[in-house]
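Structure in structure tokens, see below.
Certain chains of the assembly are absent from this excerpt, and the rest are unmoved.
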Amino acid sequence: MKEVNSEIPEKSPLEYAVIDSRREERTGYPEAVYCQGKTTEQAEGIILRMRAQGLPVLATRVQGELAARICGRCDDARYDELSRLLTVGSFCGEEERRGLVVVAAAGTSDLPAAREALLSAEFLGSHTMMIADVGVAGIHRLFDRLPDIRRARVVIATAGMEGALPGVVAGLVRSPVIALPTSTGYGASFGGLAALLGMLTSCAPGISVVNIDNGFGAGYQANLINRLN
Amino acid sequence: MKEVNSEIPEKSPLEYAVIDSRREERTGYPEAVYCQGKTTEQAEGIILRMRAQGLPVLATRVQGELAARICGRCDDARYDELSRLLTVGSFCGEEERRGLVVVAAAGTSDLPAAREALLSAEFLGSHTMMIADVGVAGIHRLFDRLPDIRRARVVIATAGMEGALPGVVAGLVRSPVIALPTSTGYGASFGGLAALLGMLTSCAPGISVVNIDNGFGAGYQANLINRLN
Amino acid sequence: MKEVNSEIPEKSPLEYAVIDSRREERTGYPEAVYCQGKTTEQAEGIILRMRAQGLPVLATRVQGELAARICGRCDDARYDELSRLLTVGSFCGEEERRGLVVVAAAGTSDLPAAREALLSAEFLGSHTMMIADVGVAGIHRLFDRLPDIRRARVVIATAGMEGALPGVVAGLVRSPVIALPTSTGYGASFGGLAALLGMLTSCAPGISVVNIDNGFGAGYQANLINRLN
Amino acid sequence: MKEVNSEIPEKSPLEYAVIDSRREERTGYPEAVYCQGKTTEQAEGIILRMRAQGLPVLATRVQGELAARICGRCDDARYDELSRLLTVGSFCGEEERRGLVVVAAAGTSDLPAAREALLSAEFLGSHTMMIADVGVAGIHRLFDRLPDIRRARVVIATAGMEGALPGVVAGLVRSPVIALPTSTGYGASFGGLAALLGMLTSCAPGISVVNIDNGFGAGYQANLINRLN
């Protein structure tokens, strides 16, 4: 790690944020930073403060400029452009990862959310596998990948538009399915509402749903379940 | 046919309705009677007037009392309790039916709409087949019936809840699919809205959608397509 | 078990339903029967057919008349009036139950859904505990019960109105939280929509959500997670 | 055709997409590429891969830059700016086209969707005719064109705002009508919702509806119906 921001001392409180430093103690995992709606300065301040406190950082919805600033200051920062996810430091070493979370994505346009889910689960401690473009309109593509999907302890099924993938998957596997609706689509998809409602009303049990485009939430929950012992 | 209502002579206009007697000439099919929102007297008057003009009648959303009244007056009236569809006389004899319309229904609760579709298509001139309970949560049940579904010139795919059936079917067959959403479900299905949006946003092409629970509309459109030549 | 319906032989197919007898093989659990929207005759037929095939039955949204009919024919039927859940036979013996699913309910009016969740999880193989009336308006009631909630491998947090309970719980425990919105409330709760949206947008990670009033879905998913090993 | 992208060999899988090469076998038509939500690189990769496999390509929602890239590499690429539709190669030669699909558009602002429908139907195998600006506010313009509309085997009726055109057309012709709502309008048209709801609830039978602005879906379904034999 590079020397972090010397102007932001560890102890003095930030006026715009309170680092929840006891979160890991309560829940097993450190706080993540949701950057949308924060100014670049605020987000940068929070991330650097967490680093100064020795906390690993997982930040979501990180725009390019903020990513560049953080990567310029922290050697161990990693930025994924497609999902706009940034990590600084590590929470769980590769060798400590356990189980397998499979992320099945219905279409290419669902990959940003899917990848946010995958990278989040990985950061928090799961082995992961991406299975892209297995939407139900060409269902044999899903069946071709069933053996891989069935190896998962937890499946994240991602789709926009009608959001039918989780329901079909849940009828075929023994593991819990986390349904991740995306805002992919137009017209009557109403920004992901169609997918969200479809996933909530699926007649297959074994599904629970996170917010539209909430890849981080899906990955977090999948990892939590995956690491239950 | 029994002697019809002698108090309602053929010629004098009804004050609450205008029989669209030229509809068949313009569109190839006679007018149907949608009974919901009409008083029993109004619906009865319209049906008897059509009979008096020699028109065959297909009436939808027919409550028991109205059905009993009509069946008591017209020998050739047939009432289906599950779908609340009533026919009087016939538009197309059995021997004149053509092609095959398959109605695939996701669950038992979808049968009222599915049956309205099937009986409508049959009345208007199609051979039909019902394939019940082939929802995507147990997708092998759908695959077991694929040979039958593939025999159809037109498929009507009916589902409530997440409404995923039409999208899966459309990816597996060569015929056009009419998607019929139903109000089956609760909570986030919002009276069939989830199914409707799901069907409209399906990523599989070859689907077009009718109103929630509009079995008649699905059957009419399927028959129209089926009989194109 | 009493002698089941001799008129419904095991082999001949029902015209309105296809028992998904291979579901347990694929997913580890047998099919459940959602009774709303089915006629009493249809629901009864399906349940008896499943019994005739030796399948244990979990049926939801069972009205009193149907429950009485089934209980009159099957000695091992059990009906819970508050949640309208009916079981016939058992899938998992008491001694085979594992882990602990805690159901935390915000208010008394949430108990029907909460109990559907609890009984479902129990039927499928989990030890369970109900913690009632711990809504966030009197948050000390929740804190009083935290030791019990923290013993759970999986928490189901149930609430209507603003649906804030899951978010608060998820910030206090290490286990995954299944959020179960209920239709409790009036006005701007819009039949559970407020609770549903609140749970989906919770800023605490570790939450995934099921449909409004879908106690069965919550219990099923919680049990699935609880029994992962 | 120019030499296609030599860096994207035919055999190695794309990590972000799975070409559904068996789609034509199952449904009679090749997969189309929906470009919105895909990065330019992803869309380009998919299109070139399909060309490398000898598949004809129909791509929708193609931005100018992507179109320029593809047209620069493939001699047989054709781009229509108004509808943003791109084709590469041909699926059905002009001489093989059959039947007639008429696209009736209510207003000038509906032409992008209308043209997407027309070009899609043409690409897939139908003769087509555009009839523009025949909205119901000046209904004589529609009547002037009725002879042409009546020549169609299938009519696509396109409208935004109140979406009344399909209902009026369906009462005047013998062919099935595919209703294509557009997002034309403002205020209470809510991005096409008013038109969509209007078309779904039309009291004229013989209509089925596709998603808002889904010209491709309308054209695909119309061609499917048109070519039934």
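Observations on the model:
Letters A, B, C and D mark the chains as written, and numbering starts fresh at 1 in each.
Just so we're on the same page, a contact is a pair of C-beta atoms (placed from the backbone, for glycine too) under 8 Å apart; a residue touches a chain by one contact, two chains touch by 3 or more.
Note that the structure is predicted; figures quoted are calculated from it, not measured.
A single sequence accounts for all chains of the complex, and while 4 copies are shown, the assembly in the file contains 8.
In the analysis below, only the chains that are shown with their structure count from here on.
Leaving out chain C only, every other chain stays linked by touch in one piece. Each chain gets a centre from the mean of its Cα atoms; the one farthest from the centre of chain B is A.
Contact with two or more other chains is made by residues 23, 34, 196, 211-212 of chain C.
Taken as a contact graph, with one node per protein chain and an edge wherever two chains touch, the assembly fits none of the named shapes, being neither a line, a ring, a star nor a complete graph.
Of all possible chain pairs, the ones that touch are A-B, A-C, A-D, B-C, B-D.
For chain C in complex with chain B, the touching residues are 15-18, 20, 22-23, 31, 34, 36-39, 42, 46, 181, 183, 191-193, 196, 211-214.
Chain A meets chain B in the complex at residues 106-107, 135-139, 161-164, 167-168, 170-172, 185, 187-190, 193-204. Contacts from chain A toward chain D in the complex involve residues 82, 107-109, 111, 130, 132-134, 137-138, 140-141, 160, 184, 186-189.
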